[in-house]
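Okay, handing you the structure first.
Only one protein chain is missing from this complex, and each of the others stays in its spot.
Note that the chains are named A, B and C in the order they appear, and that numbering of residues resets to 1 at the start of each chain.
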Amino acid sequence: MSNTITKQSINYEAATKMVAAAITKAVELGCRQNAAVVDIGGRLVAFGSMDGALILGIEGCQRKAFTSLFGVGTEDLYAALKDDPSLVHGLSHFTNATFVGGGLPIIIDGEVVGGIGVGGGTVEEDVACSQAGIDALA
Amino acid sequence: MSNTITKQSINYEAATKMVAAAITKAVELGCRQNAAVVDIGGRLVAFGSMDGALILGIEGCQRKAFTSLFGVGTEDLYAALKDDPSLVHGLSHFTNATFVGGGLPIIIDGEVVGGIGVGGGTVEEDVACSQAGIDALA
Amino acid sequence: MSNTITKQSINYEAATKMVAAAITKAVELGCRQNAAVVDIGGRLVAFGSMDGALILGIEGCQRKAFTSLFGVGTEDLYAALKDDPSLVHGLSHFTNATFVGGGLPIIIDGEVVGGIGVGGGTVEEDVACSQAGIDALA
Partner (left out) sequence: MSNTITKQSINYEAATKMVAAAITKAVELGCRQNAAVVDIGGRLVAFGSMDGALILGIEGCQRKAFTSLFGVGTEDLYAALKDDPSLVHGLSHFTNATFVGGGLPIIIDGEVVGGIGVGGGTVEEDVACSQAGIDALA
């Protein structure tokens, strides 16, 4: 189609499966999580908040999912930028951005098609649950 | 326990089932919906956005779910208040409120325990899908 | 690609051409306009503000472009909904939404691929300039 670009974006069915897988992992780890998947336009596709999950994580997991559209996990993004405080301070203030670990890009056939974010546990737990969401697509 | 109140709130499992039922209804009706369930504290518990659903409905369904914590559906709320412009204009400006139909309170044993909202179709479709979510709890 | 949906979205080159055409039309009409094009995800792709254009129109044109993702122009949307005040009041408060005329969906091969909005003149001027943007794609 002329005048347009074609974008691949995570679909509803896959996003729902990812959130469910992240929360299944949280049950296994014994933590209580919020999980979100955003599409290629940064819009929320699927979300779930476990009973007793931290309210702060509702926003947190959405920021993580959004920020991972960078194409790199939020934890790795921080590791790459941490020695430049202008970036650490700067990007932290962007709407929907965060450097807190637990966001991972959804990459299919080498292309970013969305992001998943999990918040409510330790960073290690958050990352493990996000990864479980990613693994659910395999 | 003294100094506390006990709150009954829709849980994750039920909220997820409600969103799924609302979207199953949308498939049946041939519309593309966004659906959200909020808990007794007005916080998002479950959310889903069908492929191709209106972006405006992402915010819309969350506003509807939130507003239905009033204990009455958003459509009925408007009908009850429409002759008092101070209420119509006033409430419309509150963060997360809306009078657009498609939000229904989740009432269990006579008690409001959360709200569901659906947005993206006609008001009739939105209400039918929200109702399907409510019915999934029966 | 499995797990994804394919979206067609207005591209940068076409969006820039649309803004330029809207502003060329404004020069012809003798008004001073702000013009914006958003993509299928509701994100800003191109924007221009003529010398002396109303500051209010900077936000206005972006709201119009965003709202037109509904698939219908903002003026026609209002005409369709104006007899239901719950919708008029309700939708007007959604972030980035407006019923002010001057927003038009960008439809290519029967599919909405973005939206254009123009603000700063009379509604007639705004609509004429948005239409000139649409016509530039022909």
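One rule holds in what follows: a contact is a pair of C-beta atoms (placed from the backbone, for glycine too) under 8 Å apart; a residue touches a chain by one contact, two chains touch by 3 or more.
The shown structure was predicted, so the numbers you read here are calculated from the model rather than taken from an experiment.
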Contacts of the hidden chain among displayed chains: A, C
Given A:A20, A:I55 or A:L87, the one touching the chain that is not displayed: A:L87
Absent-chain interface as seen on chain A, which is shown: 5, 41-42, 66-67, 69-70, 84-87, 89-97
Positions on chain C contacted by the hidden chain, ascending: 11-12, 15-16, 20, 23, 41, 43-51, 55, 58
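Just so we're on the same page, only the chains that are shown with their structure count from here on.
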Centroid spacing, where centroids are CA-atom means, of chain B and chain C in whole angstrom: 29
Residue numbers of chain A (touch at least two other chains): 11, 41, 43
